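What you see is the complex with one protein chain gone and the rest in place.
As written, the chain order gives the labels A, B and C, with residue 1 at the start of each chain.
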Amino acid sequence: MMREITCREAVREALREELQRDEDIFLIGEDIGFYGGTNKVTQGLWQEFGSERIMDTPISEAAIIGAALGAAAVGMRPVAEIMFIDFIGVCMDQIANQVAKLRYMTGGKVTIPLTIRAPGGAGRSAAAQHSQSLEAWLIHTPGLLVAMPSTPYDAKGLLKAAIREDNPVVFIENKMLYNTKGPVPEGEYVIPLGKADIKREGGDVTLVATSRMVYFALEAAAKLADEGIECEVVDPRTLVPLDKETILESVAKTGRLVVVHEAPERGGFGAELAAVVGNEGFDYLDAPIERVCSKNAPIPFSPRLERFITPQVEDIMAAVRTTVLG
Amino acid sequence: MMREITCREAVREALREELQRDEDIFLIGEDIGFYGGTNKVTQGLWQEFGSERIMDTPISEAAIIGAALGAAAVGMRPVAEIMFIDFIGVCMDQIANQVAKLRYMTGGKVTIPLTIRAPGGAGRSAAAQHSQSLEAWLIHTPGLLVAMPSTPYDAKGLLKAAIREDNPVVFIENKMLYNTKGPVPEGEYVIPLGKADIKREGGDVTLVATSRMVYFALEAAAKLADEGIECEVVDPRTLVPLDKETILESVAKTGRLVVVHEAPERGGFGAELAAVVGNEGFDYLDAPIERVCSKNAPIPFSPRLERFITPQVEDIMAAVRTTVLG
Amino acid sequence: MTSIGSCCLLARGKGGLGRLTKEELVSLQKTMLQIRHFEQAVAKAFLAGQIPGFLHSSIGQEAVAVGVCASLREDDYVVSTHRGHGHVLAKGADLNEMMAEIYGKATGCCRGKGGSMHIADFNRGIVGANGIVGGGIPIANGVALAAKKRQRGQVVACFFGDGASNQGTFHEALNLASIWDLPVVFVAENNLYGMGTSQRRHQKVENIADRAAAYNIPGVVVDGNDVLAVREATLEACERARRGEGPTLLECKTYRHYGHFVGDPGAYREPGELEAWLKKDPLNLFRRYLEEQGIPASRLDELEAEAVEEVRLAVEFAYRSEEPLEETALEDVYVPTEAGRRAIL
Partner (left out) sequence: MTSIGSCCLLARGKGGLGRLTKEELVSLQKTMLQIRHFEQAVAKAFLAGQIPGFLHSSIGQEAVAVGVCASLREDDYVVSTHRGHGHVLAKGADLNEMMAEIYGKATGCCRGKGGSMHIADFNRGIVGANGIVGGGIPIANGVALAAKKRQRGQVVACFFGDGASNQGTFHEALNLASIWDLPVVFVAENNLYGMGTSQRRHQKVENIADRAAAYNIPGVVVDGNDVLAVREATLEACERARRGEGPTLLECKTYRHYGHFVGDPGAYREPGELEAWLKKDPLNLFRRYLEEQGIPASRLDELEAEAVEEVRLAVEFAYRSEEPLEETALEDVYVPTEAGRRAIL
């Protein structure tokens, strides 16, 4: 049987293997060295690769992204860690105006092989400034690629692809999944960016879910199967590029779509997906596309309120019933 | 006949009248004083109200928003100017994590009557870092209201509403419209936030357009009328709150929707609108919702390329024909 | 004691400005004890699984919070940080409401929406803690600007850590406060670490206060474990601010006895470091001083017992309080103006 490791270990393995493979790769971030990262993702790497490859910085996110960008622009292949994705606000100019645009503004004179890792997600009562899902800002920023894996297998394979990619990739992990286990083969493998994965097959409704919501969708699907509703759960894995083909094919089969993500509904990734499928898949749709997302509020501290604001398995089930039963 | 003034004058009038009305209002931004603002919007106000009310700052956007927020939190009513909306990247944390969330995080203990003015838009060959439309980041940030007027009349009435509003409002102007004239009555009036305006009536297709794209949509509508296609042009005027009722009513009538905005398509406001109408107006729709937006690229410098990347009247016409003729 | 520019002297305190009566001295210790026991109680409750989220303990740093806030007027303001329990308690936050907030209860000062990192109470001048390192510094300026405009002589004490002094917001905010002569006391709580990174590894200056030179404002270093020294240095900075002479960068050298957050073992510390600092425990130091001033040990023991009891009651209040109702979750996103009401639909 294939060994099972956690998402944390999967990410760490990808980092370690890539660091071993390519001297131009280095890690840069806050307390990713001796401390091992606040989420312990990089634990042990500093001991193995030393301070030149695993670089601790001051608490200066704009300086981190700028340093990674400058190094990438002259041929290095940095992997920057932003401790929580909530902190991209303090370095959004470096991400959106510099990293994302430098190649374009210079007419292709430069290549930015840069990966920015950042964990998002609610569920730990970390409140409004440590629980966000901000992928929508990033997918709306041309020049970036955006990955958002759910399983350890996907996390490892996609992170390796991201690091080897010649375009800047924001790689969004989920703090609640760091301890989640899944099968990961021992050997080397890479998952290309832009290929969705069908996590469960079913003919009645397509559930497109991202990150931790994939697990919620799978749970909902399992329960709905008892009610006789068969859900196909599609995990896009990367939001840019988006595997429209796989999603549209699924919707062609099921005629129904529910999108699930943890970011607030208004202006989230689900809106983009609904717009794409509503347009390109108009003729497939037998029912309105439903979105199951966080309500349009910051994430509250209280666990009860946090659960209420963020999507739950029952919310997904309710949306599926709405779309299937009308 | 009603007098005609430019958007620049309309915004300035709103600022002047509000400054006269309420001592707690002050303006804060870069070179908005003696210089009159890089877009000359605040010209003359410093001479009239002095340095205590019209406050020049260093080039420190995070400090500007923070100062406005702190003052608002203790009862002032500041109006901050970010010289170009492209610069919100350097103060995104202050906008999204502080301004937008402080009330919520404190359980309603504080009220933030703060207006942030910022011009966006392409069309001046100002290239990738001075031409953006970033409203999508803001509508995806619960806690903010977002206004994006097109006409001088709307700009004046909505800015007055924004300044009087007890919630933080990001008020997005358009640099290409500053010289655009339109009728504005002499006396006092306020346009409530959240009411769309039908800029042209028509029965064949609904065009929802924002900011400068309202003019493009109107031009397309005029030309399409010659082809026998009657467009209804709806200007939402504020994106948060969004006047879904007016838009859905229009789509109920026309059965068709084209959304037009200048921000890149992927993850833009048009996606949200398409998701809302595709869901709540599913039964009204006789054709897929079309989006006419900038292509998913940074804004290039060359005028020819800039025109190519951003939506043009012909693109709107083509989309309308697609949706009407199939 | 203060000096313009980069050259900093250690403020020694215990004399000069604003002499205190014995009762006042005792009350400083009382607040420090409250903070100490409050922090101990929340850490215990957290480890027992009663408190959600995560917690940053200020144990060891009580003299900074108390020394600073003791020099503030009731209508002055504090802007706090993720490690802010001490600051807000010293500024007069209600123990029960605060404990309930940390427990995530409806009776909490933020209705359970903020938690440990977002305690605020505007009625007491507590503008709010902040989960973003350096996030509060620019906001402090705004509060000070309003105070200045209203000419009520209020000042703002803005706390932040050594790590935060490397954030861009620190720089922008100190520069703005400097040119506008804003009434802010920027209190750099230098506990030698930003998370696991020692000051030596995150900046090359010896003193954060050396950075005052970059804004041409006074930079002052004070022993942050000496509550009187902190108080005196703050008083001087406040008076300067109230006179309209602008901000001061006041660095308080101190140490946190526990890890970065409750649960962090602090493996990055130098050997012997913690032990050395424990000898300089601000509560013990001040207790000794009070005894020297003739305050009987029994009185001081009583104080401690009172603090323990108050905190116990607060825990009980918090524990017994209800969780917030789901229907409150969408309140407070917006003020319920017409637009605000429609914006959450």
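Going forward, a residue touches a chain if its C-beta (ideal position, glycine included) is under 8 Å from a C-beta of that chain, and two chains touch if they have at least 3 such contacts.
As the structure is a computational prediction, the values presented were derived from the model and not from experiment.
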| item | value |
| --- | --- |
| Neighbouring displayed chains - absent chain, whole complex | A, B, C |
| Per the touch definition above, residue among A:Asp31, A:Glu135, A:Glu165 or A:Glu306 touching the missing chain | A:Glu165 |
| Option from A:Ala68, A:Ala128, A:Cys231 or A:Ala319 whose C-beta touches the chain left out | A:Ala68 |
| Contact set of subunit B toward the excluded chain (per top definition) | 30-31, 34-35, 38, 56, 58-60, 62, 86-87, 89-90, 124-130, 295-298, 300-305, 308-309 |
| Residue ranges of subunit C at the interface with the undisplayed chain | 5-6, 166-172, 175, 178-179, 201-206, 210-211, 213-217 |
| Those residues of subunit A which, in the complete complex, touch the missing chain | 26, 52, 57-58, 60, 62-63, 65-76, 78, 93-94, 97-98, 102-111, 142-143, 145, 161, 165-167, 192-194, 238, 240-241 |
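Note that only the chains that are shown with their structure count from here on.
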| item | value |
| --- | --- |
| Farthest chain relative to subunit B (centres taken as mean CA coordinates) | C |
| Subunit A-subunit C separation of Cα centroids, rounded to whole Å | 36 |
| Mean-CA-position distance for subunit B and subunit A (Å) | 30 |
| Between subunit B and subunit C, centroid-to-centroid distance (C-alpha), Å | 40 |
| Sequence positions of subunit B contacting 2 or more other chains | 62, 93-94, 97, 104-105, 142-143, 240 |
| Touching two or more other chains - residue numbers and ranges from subunit C | 110, 112-114, 118, 130-132, 135, 168-169, 333, 343-344 |
